[in-house]
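The complex appears here without one of its protein chains, the remainder shown in place.
Should a chain be cited, it is by its letter among A, B and C, assigned in written order, with residues numbered from 1 in that chain.
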Amino acid sequence: MTSDIVVEDLRVHFPVRSGVLRRVVAAARAVDGVSFTVPARGIVSLVGESGSGKSTTGRALIGLAPVTGGRVRLHGEDLATRRADGSLPRLAQIVYQDPFASLNPRMTVGAVLREVLTVHRIVPREAVGKRVAELLDQVGLRPELARRYPHELSGGQRQRVAIARALAVEPRFIVCDEIVSALDVSIQGQIVNLLQDLRDRLDLSYLFIAHDLSVVRHISDRVVVMYGGRIMEAASRDDLFASPRHPYTHALLRAVPLPDPRRKENITDTRPRAEPPDPVAPPPGCRFQRTCPFATDQCRTAEPATVAVSDGHTVACHRHDDPAVIAALAPATV
Amino acid sequence: MDSPTALGPQSVSPARRLRLPRLTNGNATLNIGAAIVLGSVLLALLAPWLAPYDPLRTDTSALGLGIFSPGHILGTDEVGRDILSRLLHGTRLALLVAVVPTLFALLVGGCLGLLAGYVGGWVDSVLMRVFDVMFSFPGILFALGIGVALGPGLTSMIIAMVVVTVPEFGRIVRGAVLGLKQEQYVEAARALGFSHSRVAFRHVTPNLLGSTIVFATLQTGRNVILSSSLAFLGLGAQPPTPDWGQMLSGGRSLLLTAPHVATIPGLAIVVLAVGFNLLGDGVRDRLDPRARRTRP
Amino acid sequence: MSSQALLDVERLSVAYPGRDRPFRTVDDVSFRVAPGEALGIVGESGCGKSQTMLAVLRLLPSPVADISGAIRFGGDDLAGIPAKRMRAVRGSGIGLVSQDALSALNPAMTIGAQMAEPLVRYDGMRRRAALERCAELLDLVGLPGARQRLGSYPHELSGGMRQRVLIAMAISRNPKVLIADEPTTALDVTIQAQVLGLIDRLRRELGMALILISHDLGVVAGITDRIAVMYAGRIVETASTTDLFDRPRHPYTRALLASMPRMDEELRERLRPIPGLPPDLEQPPPGCAYHPRCLLARAGCEQSMPQLVRIGAGGAPDHRVRCPVVLEETP
């Protein structure tokens, strides 16, 4: 299997300005050394809480956040090269959480799609109308909707339009940034199913950024768990949900409320955990140390290395092979 | 940084999603405003045919005649000119000095604002400091200075008014552009590989046209007052040109004996300013996204 | 359902003037909450669940929203009492926790100042005593360093902390009913679980009744006794929580449960979303509002809105459903 996207030690640091002269005094390490790959036709999910750096990582992959360190390769070519020669937009696209905000309120659905097709000369001018209808059909919308404005559509329909716009450039890779979390539960499934169909039909690969693990479990091939700008654990979907090896992954899994009145174990009245690490001055050692129930002195001084615990399953935890910890994490869910 | 991750389906509160019924009837506002402005334009165009007398003709036998005097419905002024005729002819000048400076200021200020807001960086800093300086001379004072420097007259007054209002347009447009640059659809347009000029003119500009047009209309209303103030201070069109501000100023000497000489042109100024203000408010109500659901 | 209801809402409707004619965001909603009981109200955006609760507290824009029905609480009909008596009910009778704690806290006041305000103004407490009580409350809701937090401004706290502050504020005047409107929706998953646990504990410790509003059946499953499912402004099904999950009857409830991707089940090949779109409240479909999306719809469903009918005999647990089609099923 070839990899569409190769991310090696990606860093996205934002300058922190302060004082009378607004000088740069520090860097906020939103993404701090992240490596993963997205295979062709693969769906890789990026999960974590707000401030984990997952969205910034996604934005960096399509050139919307500055890459301040590391390498990103898209289809064998460096991201910077792809940006410079203008091939990036044709290759990688993004769909956002809020489809209302991401569609120009003064353009009809048809105008949105026509613009992309003509600017990039995807099809001959006379074929544009036909292609718009095809794109709408591809995302399950009737061609009449081309004449509508975004505010005349429902949330689910808008998200389909946003997907159609991304598809218009015929990309290989799409960053899906929380694209179902603003939708009603009954509609979420429509969009998730659509993404899977499109992947099969158009050979796409996705980076699926989400916080809802039940959706992630459904859609992904691989799952990458981020915390404080770093990757805690990465594994195939089945491995990660069946046998998480990082305490943070375990905490995430244990926090999903189950729609079953007899299963109350995931509702816990614990004292609040410590705040996520300050991106400007992360603590020495493991980023998760303050919250981790298993943290030792070693965790507070040395940053854990990322090690493979089985084929394709990596974890960044000093105690990944400690039997006591493994036992505590084992019955995660189900 | 990350966008908020957990915006659920309830992130917009129902009360806010519901369209609140409009409290003032936007259509009435718009219609009255449009009627006043269009009516003024019509009067200005037809002034030569409607006016009973030559606005410049003085009649020493009829100084300061009152309202409803025979032959002079609105009376005569301090040198015996027919007030109605002067009022009608003055409409042309009033509209000219209200609309023309707005158009120029809109063009210049709009472009500078778009440039400052979209490009940002040092271009923005320099332009904003220049606007700050211009802004520090409150409207009429700045216009006064320029009017004095260029010598009194119509052209210098229009130039003065343009210079005064350019920074206002610049700031309004820049602020709107800065807001729009944060919009996700603008970022999406960049991600789709569109050029800067396409994003600026196809995606940003159409979305700030509405608010800019509203501001321009309201500014035209303010220009009616600003121009009459400058004329009152003697910086506009020079006598004996029929000008409402001039007429008002001239009527001051007759306040005791013939108050209508100063009152009537004042009322005309108020009506025209009200017209533009209503028009602006009406257009704003129309453009309010909450009030709009069907296709524009 | 308990006979001595603490809060008894009967035939509540909320209407707004629409483009052409008035439309209802809440339509003929009745429910009761007994002391100490936890009721969940579940539905998707626009189903009227939040509007119902704001109507109960009379916090809707009053001249615009037309409210009808009875809201009985402590011997009063809240719909009819004068504004001053209503104010006495708010906070000390019924408390409210809203969704987004950042916007629900006054950015220009310290936590202590806004928490203590009604205690000093209306409960006759001295300022120092009130602040002391606030510190205790913040400790009760598990805020670390509670006393020092009194001097903080909302923007200095994290989202989870702010939600805890909001909960402490809602319970500060010892309400008998706590209404929590999507209290965890804006929070990260791990924080969400903690806040739910906190609300559950407070309800038990303080003996409050709880009305938990959520779009997520998973959120209400663990901590409620009864659930009412709303669709397009109406309650379509109400049952005890276990009954609802074990034997959902209304086609919408079933479809909603089936549409959820679940962590506690085998993976399915595809998700099963509900086809179609939620109705436009200004132009609802005729008859049953759910019929255009309903798999069991038959001729007649578009004719008239069905009644909410009790299933089973008098001895059975109270389970009501608004669908004549499923009533004909043999259980």
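As a working rule, contacts are C-beta pairs under 8 Å (C-beta built on N, C-alpha and C of every residue); 3 or more make two chains touch, one makes a residue touch a chain.
As a working rule, contacts and distances are computed from a predicted model.
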Field: Undepicted complex member, UniProt protein name, chosen from "Acyl-CoA dehydrogenase family protein", "Phosphoribosylformylglycinamidine synthase subunit PurS", "Nitrate reductase gamma subunit" or "Glutathione ABC transporter permease"
entry: "Glutathione ABC transporter permease"
Task: Give me the visible chains that the unshown chain touches, in label order.
output: A, B, C
Task: With the full complex in mind, choose from B:N27, B:S136 or B:S195 the residue touching the hidden chain.
output: B:S136
- line: Only one of C:S13, C:S98, C:T190 or C:S259 touches the unshown chain, namely C:S98
- request: Spell out the interface residues on chain C facing the chain that's missing from view.
  value: 57, 59, 63, 83, 87-92, 95-96, 98, 100, 103-109, 114, 117-118, 121-122, 153, 155-156, 166, 169-170, 172-173
Message: On chain A, where is the contact patch with the chain that was removed from view?
response: 18-20, 22
Statement: Note that chain B touches the chain not displayed via residues 13, 16, 23-24, 129-130, 132-134, 136-141, 144-146, 148-151, 221-222, 224-225, 228-229, 232-235, 245, 248, 252, 255-256, 259, 262-263, 266, 269-270, 273-274, 277-278, 281
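Rule of thumb we're sticking to: only the chains that are shown with their structure count from here on.
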Query: In angstrom, rounded to a whole number, how far apart do the mean CA points of chain B and chain C lie?
result: 50
Message: With centres defined as the mean C-alpha position, give me the chain A-chain C separation in Å.
response: 32
Query: Tell me, which residues of chain B touch at least two other chains?
result: 4-9, 11, 293
Message: Can you pull out the residues of chain C that are in contact with at least two other chains?
response: 44-45, 188-189, 192, 215-216
- line: chain B residues touching chain A in their complex are 1-9, 11, 183-185, 187-194, 198, 202-203, 206-207, 289, 292-296
Query: What residues of chain A sit close enough to touch chain B in their complex?
result: 14, 28, 30, 49-56, 62-64, 86, 88-90, 93-94, 96-98, 101-106, 115-116, 119-120, 148-149, 151-152, 155, 162, 165, 169, 177-178, 181-185, 211, 279
- request: Show which residues of chain A lie in contact with chain C when the two form their complex.
  value: 49-50, 154-157, 184-190, 192-193, 196, 211-215, 217-218, 241, 251-264, 266-273, 275, 333-334
